[in-house]
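Removed: one protein chain of the complex. Kept in place: all other protein chains.
The first chain written gets the first letter, and so on, giving A and B; residue counts start at 1 in each chain.
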Amino acid sequence: MKYLEEFRDGELAQKLAREIRQTATRTWPMMEVCGGQTHSIVRNGIDQLLDGAVEMIHGPGCPVCVTPLELIDKALAIAAQPGIIFCSFGDMLRVPGSSADLFRIKADGADVRVVYSPLDALKIARENPERQVVFFGIGFETTAPANAMAVHQAKLQNIANFSMLVSHVLVPPAIEAILNSPTCRVQAFLAAGHVCSVMGYWQYYPLVEHYKVPIVITGFEPLDLLEGIRRTVHLLEAGTPQVENAYERAVCFEGNQPAQKLLSEVFEVADRAWRGIGVIPRSGWRLSEAYRDFDAELRFDVSGITAQESPLCHSGEVLQGNLKPNQCPSFGTACTPRRPLGATMVSSEGACAAYYNYGRFVALESIH
Amino acid sequence: MCLAVPGQVKEVYDSFGTSMGKVSFGGIVKEVCLAYLPEIAVGDYTIVHVGFAIAKLDEASALQTLDAFREMGLLDEEFGEPASAVGETP
Partner (left out) sequence: MSTFAPPDLSQWSCPLPLRDYPAIVMGHGGGGKLSSELIEHIFVPAFRNSALEVMGDSSVLPALAGRIAFSTDTYVVRPLFFPGGSIADLAVNGTVNDLAMSGATPLYLSAGFILEEGFPIAQLAAIANSMGAAARAAGVQIVTGDTKVVDKGHGDGCYINTAGIGFLADGIHIGPTRAQPGDVVIVSGTIGDHGMAIMSVREGLEFETILKSDSAALSGMVGSLLEFAPNIHVLRDPTRGGLATSLNEIAAQSNVGILINERSLPVLPDVQSACDLLGMDPVYVANEGKLVAIVDPSVADAVLRVMQQHEHGARAAIIGSVTSQHAGMLAAVTAIGGTRIIPLQIGEQIPRIC
């Protein structure tokens, strides 16, 4: 058992897809929150496979997409300062700020480095004691334990030249905000499996109780996604909103306790602005009092930076599922993958980018 | 935020007071922080995200899931439900 190939099996995928198509009596609109799931859906052609049975509304589960414009501008301001080594996950490099992105300022001479792990950034800090090393700590709950450990170790080992620019966002408040929107079309959610590996899934019961929508914890490989969708369709058809775990091999109810323990030490809940959506109360994490010395936003005095979203960009509406990308007036004109206005067109799993590529495609039936 | 890959733990050791390990991802070996899985042992499989192991993979559960997939649709096949044309491999 290697846990990958088995869950990419073509025949089993066809089977699951068939079962879904045969069970659905109408087209069920559901949202996968996680960008990684969106990527896998588009990458494997799952949405086409289920055409007619489900409508996948791609949610705001890409921290790249929802990191506020202001914070991108702050990141750019910090990275442009002489002597700074700015470390980031690859995802953030092309996200547009108000007038540039990390990629472009790297081309202009800023020392911007892509890292695989926050510990790599810590290592760079250790090896370059005379320079300030800043790590762009974005992510959902999945990435938070890694970012927490980096700051925690920085504190323990007194790596004073290390700091983190934090933009952590939480999934359950996002789901709630979407459900509260008056134009919400989403009738069920696929919860992000790896977020739940960390946090468990006890938080979803109150949501299901209150809003009466099924929430199914779902993995990322094709069979995992299809199974999550399959269980969701069954719950919708039966009219029985529940929490279900369709990713049992990697998720348990309580989640990862050691991770949650360190998270509660290093971070505290805060209000967070979500790009395109606005402030969702208590929907993010910031560094706690004990770790605030490592907060790059404070260390580099970028508090004065504010930003205005382009009025032409409607990514917020798209992220919440209220607008289809091709209904946005800027879609394909003022906003293209080459010249994106917002993150949903930049990110490879952004709804707008996915739509742009698919939309240029003539009738699918002609392929077969 | 969710790209996490399964790998097998090959070695466990201590580094700067933190539990670290070598994990093999289908042959590619990378150093991974194991601090969040204190019970993990060599030979176990784990899900790794940005260099951190966040969950141990439950083999029994995985096998069960795959069995359930294989068993699915057996009734349909008995009744001869036609396979849909959309998405069939050429």
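Basically, a residue touches a chain if its C-beta (ideal position, glycine included) is under 8 Å from a C-beta of that chain, and two chains touch if they have at least 3 such contacts.
These numbers were taken from a predicted model, which means no experiment stands behind them.
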Contact set of the excluded chain (shown chains only): A, B
Hidden partner chain, touching residue among B:Val9, B:Ala35 or B:Val50: B:Val50
Contact partner of the left-out chain, one of A:Val42, A:Leu69, A:Ala125 or A:Ala148: A:Val42
Selected from A:Glu19, A:Asp120 or A:Glu227 as touching the chain missing from the view: A:Asp120
Contact residue for the chain not shown (choose from A:Glu70, A:Asp91 or A:Glu317): A:Asp91
Chain A residues that touch the omitted chain in the full complex: 4, 8-10, 13-14, 17, 35-36, 39, 42-49, 62-64, 87, 89-91, 93-94, 103, 113-116, 120, 124, 139, 143, 222, 337-338, 347-349, 357-358, 360-362, 364, 366-367
Chain not shown, touching residues in chain B: 1-3, 5, 22, 25-31, 49-50, 87-90
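Following the convention adopted for this analysis, only the chains that are shown with their structure count from here on.
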Approximate Å spacing (C-alpha centroids) for the pair chain A, chain B: 21
Chain B to chain A touching residues, read off their complex: 1-6, 16-18, 26, 33, 35-38, 45, 47, 49-52, 54-55, 57-59, 61-66, 69-70, 72-73, 76, 81, 83-90
Residue ranges of chain A touching chain B (in the complex, touch as defined): 1-4, 6-7, 9-10, 12, 14-19, 21-22, 34-37, 45, 48-49, 51, 61-63, 89, 116-120, 138-140, 142-143, 145-146, 149, 153, 156-157, 192-195, 197-198, 220, 223, 227, 248-251, 256, 258-259, 262, 365, 368
